[in-house]
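Worksheet: one structure, shown below.
Note that this complex is displayed minus one protein chain, with the remaining chains in position.
Should a chain be cited, it is by its letter among A, B and C, assigned in written order, with residues numbered from 1 in that chain.
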Amino acid sequence: MKAVYFAWVRERIGKSEEEISPPAEVVTVGDLIAWLAGRGEGYAYAFEKASVIRAAIDRVHVKHHAHIADGREIAFFPPMTGG
Amino acid sequence: MKAVYFAWVRERIGKSEEEISPPAEVVTVGDLIAWLAGRGEGYAYAFEKASVIRAAIDRVHVKHHAHIADGREIAFFPPMTGG
Amino acid sequence: MRKIRVQAEDFDAAAEARALSLGRADVGATVTFVGYCRDEGGTLAALEIEHYPGMAEAEIERVVAEAETRWPLIGVTAIHRFGRLAPGAQIVMVAAASGHRAAAFAAAEMLMDYLKTRAPFWKQAIRADGTREGWVEAKDEDADSAARWGAAEP
Partner (left out) sequence: MRKIRVQAEDFDAAAEARALSLGRADVGATVTFVGYCRDEGGTLAALEIEHYPGMAEAEIERVVAEAETRWPLIGVTAIHRFGRLAPGAQIVMVAAASGHRAAAFAAAEMLMDYLKTRAPFWKQAIRADGTREGWVEAKDEDADSAARWGAAEP
């Protein structure tokens, strides 16, 4: 699946998107965050406070307990500050 | 003092303004409404439901218990429907 | 910055709202309300709006001054028309500018609620067949809306 990153999540990881292939035991958004956090220093920094990270699957907001299932694009970003 | 009338109060009385000289015992706005109501058929019709009539003295809203005192212009009108 | 007008002519709500923020960098939000004459499903040909000259302006000033004591407003514009207005015509506008959106929203809404119940204007409906339907009656819901802000009936 494709992972996309925005704002300081993007800056800390150092890229705006990438293809990822998490193992089968990564079921939920929360699992995926934990798995990504173990991929290196930038990832660890981006996801150090997992509870503040927001996620969207295929451009719809989801909670951390949501299943990543057949999602094609998963996004991670900080709380939004538009408007 | 000058009395001015608006909307259906004006229509029922048949004039938009007039000079009035109420007797000394007419002290409050409510007294003045009762006194005016006795001046003829149009006045009686205009003031038949005194409680709905709004008043202003010198262009400031007042209640019926307000004293007419040194007011130069007193206005009577229905509840407002602007906006 | 306060601009209050009571007039027969139409107004440019857009230009009025824009004027509140033009050349300023402290305005974070403007909220603009425009009220229109509706045709009530084709039954209404026009509204005739009567007003109390002098008091209408003075009362709107008082209402705006009241809003300014409640919220940190950078500018307020209020314009109310009188005379005969056809369906689709603009009747009234208020625009409020503030550093923050909550103040601008609250002020614009309070201004409209107060204008409806305190400003000396009276509407008469003219039917599509040319007859006068008579004076529009004040709505309890308008008094209730004004009461939300702590307004006593005038």
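Rule of thumb we're sticking to: a residue touches a chain if its C-beta (ideal position, glycine included) is under 8 Å from a C-beta of that chain, and two chains touch if they have at least 3 such contacts.
Every value quoted in this text rests on a predicted model; they were computed, and no experiment measured them.
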item: Partners of the unshown chain among those that are drawn; value: A, C
item: Touch criterion as defined above, residue of C:T77, C:T117 or C:S145 at the omitted chain; value: C:S145
item: Sites on chain C contacted by the missing partner chain, in the whole complex; value: 12-15, 17-18, 21, 23-39, 41, 87-88, 99, 101-102, 104-105, 108-109, 112, 145
item: For chain A, residues in touch with the removed chain; value: 4, 6-8, 54, 56, 59-61, 75, 77-83
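Please note the rule applied: only the chains that are shown with their structure count from here on.
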item: Distance between the centres, which are taken as Cα means, of chain C and chain A, whole angstrom; value: 48
item: Separation of mean Cα positions, chain B and chain A [Å, integer]; value: 71
item: Contacts with two or more other chains, residues of chain B listed in rising order; value: none
